[in-house]
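Heads up, one of the protein chains got dropped from this complex, but the rest are sitting where they should.
Right, chain A next:
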Amino acid sequence: MLRRTFNSLMVSVALFSLGAGAAIAEETLKVGVSASKTGPLTAGATAVYWPNMQLWVHDVNQKGGIKVGEKLLKVELVEYDDKSGPEEAVKNIQRLATVDKVDFIVAPYTTGINLAAAPLIARYGYPQLIATGNANELETFVKRWPNSFWLLGKASDMSTGVVGTLKTLRDKGQIGNKVALAHVGEAFGLEMIQSAKPAFKTAGFDIVYETSYPIGTQDLAPIISGAKAAKADAFVAFSYPPDTFALTEQAQIQGLNVDAFYVGVGGALSGYAKRFAKQAEGVLAMGGINPADRAYKDYRERHKQVTGQEPDYWASPVVYASLQILQQAIEKVGSKDRAAVTKAISSGTFDTVIGKVSFNNNMLGRVWTVGQWNNGVLQGVNGLGVDGANAPIKKPAWN
């Protein structure tokens, strides 16, 4: 009896796998993704990375697929969790390339993991479109790994962006000369402060308070009191999401009424405006977009509809654009030839949700650096090669 059940089970398994085999036999474009689904980077990846994978596959497959030569191929995503660590990411990429034999790989999430994975991705000849990372010394990096493309600009572009915005405000006589600086004691914060400090000094600002704090700290009352005691006119923090929120709340509680208040990563999240509502008005944050742009507006709408969550005002559209660039380059080449696609990416112009873009020496020429909250929207106020930037305004007092 047991044997008979077992036999029929085996038969049904065999039948099932045959059926599945037939389904797989239909040619697809296999795209591998490895990014964080668990661990400390998950929160960021859930906000700006994974929803865009879902949206892109949805968008592409709804239209029938990607046109590769004569054929229209549906996209098949192979997803792995890198557990927020580079070691796991490297293993995943290896597996995607050798076991799953994917046609293309989406660049992982965050600067650190992209840097760690670059040699391996290059060895297998995949283009690496990095939409969630930036670093200094990109020229050297690109020379070494010519298949890597950078979509968020250099780290120094981001940090000097805020210096430029504050300079604009000061030259208009809207803010004073005294700046308080804080940064998270981690690679990102250090890289930012390294380029920001000399830029502030060159621009003639007076740094009246400067400090770092350990990553993960949300008890930041002493920093706000320090900035307040130093009588700063502007407060600039190169912060990560939990501390971005904590600093903003603490500044309101202690009544740190500076004329410019800038926060780093997390300040461009839709959740920031939701949490602080009217208080967010006039806050400056890393990122930005031209929210009036049609392509972005449409994208925002679809993102909400398909994934059920709102994109942010910085990296989300760039991640989606990186996928569009890959898609358009494949269609242009008309084959899965990675070398040819990489070449097409470096020389072509692409129509994306962040506008018409092209690469110059593998770096995107269009990068938003600073945005300012204005009626619940983070309006870009500074950037490189962008259009639609607003003039920054003096921040009203917390109310």
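Criterion: a contact is a pair of C-beta atoms (placed from the backbone, for glycine too) under 8 Å apart; a residue touches a chain by one contact, two chains touch by 3 or more; residues count from 1.
Heads up, the rule we're going with is that contacts and distances are computed from a predicted model.
Peer 1: Could you check which of "Branched-chain amino acid ABC transporter permease", "Cytochrome c oxidase subunit 3", "Imidazolonepropionase" or "AIM24 family protein" matches the UniProt name for the chain that's left out?
Peer 2: So, among "Branched-chain amino acid ABC transporter permease", "Cytochrome c oxidase subunit 3", "Imidazolonepropionase" or "AIM24 family protein", the name matching the hidden chain's UniProt entry is "Branched-chain amino acid ABC transporter permease".
Peer 1: May I ask which residue of A:Ala155, A:Ala246, A:Ala268 or A:Ile354 touches the chain that does not appear here?
Peer 2: Considering all chains, including the one not shown, the answer is A:Ala246.
Peer 1: Going by the contact rule already stated, which one of A:Pro146, A:Gly185 or A:Gly348 would touch the omitted chain in the full complex?
Peer 2: Reading the full complex, the residue touching the unseen chain is A:Gly185.
Peer 1: I'm checking contacts with the chain that's been left out. Which of A:Gln218, A:Gln305 or A:Ser335 qualifies?
Peer 2: That would be A:Gln218, which touches the missing chain.
Peer 1: Considering the whole complex, not just the chains shown, which residues of chain A touch the missing one?
Peer 2: Touching the missing chain: residues 36-40, 42-43, 45-47, 182, 185, 211-214, 216-223, 225-226, 241-242, 245-246, 249-250, 252-255, 266, 269, 271, 275-277, 309.
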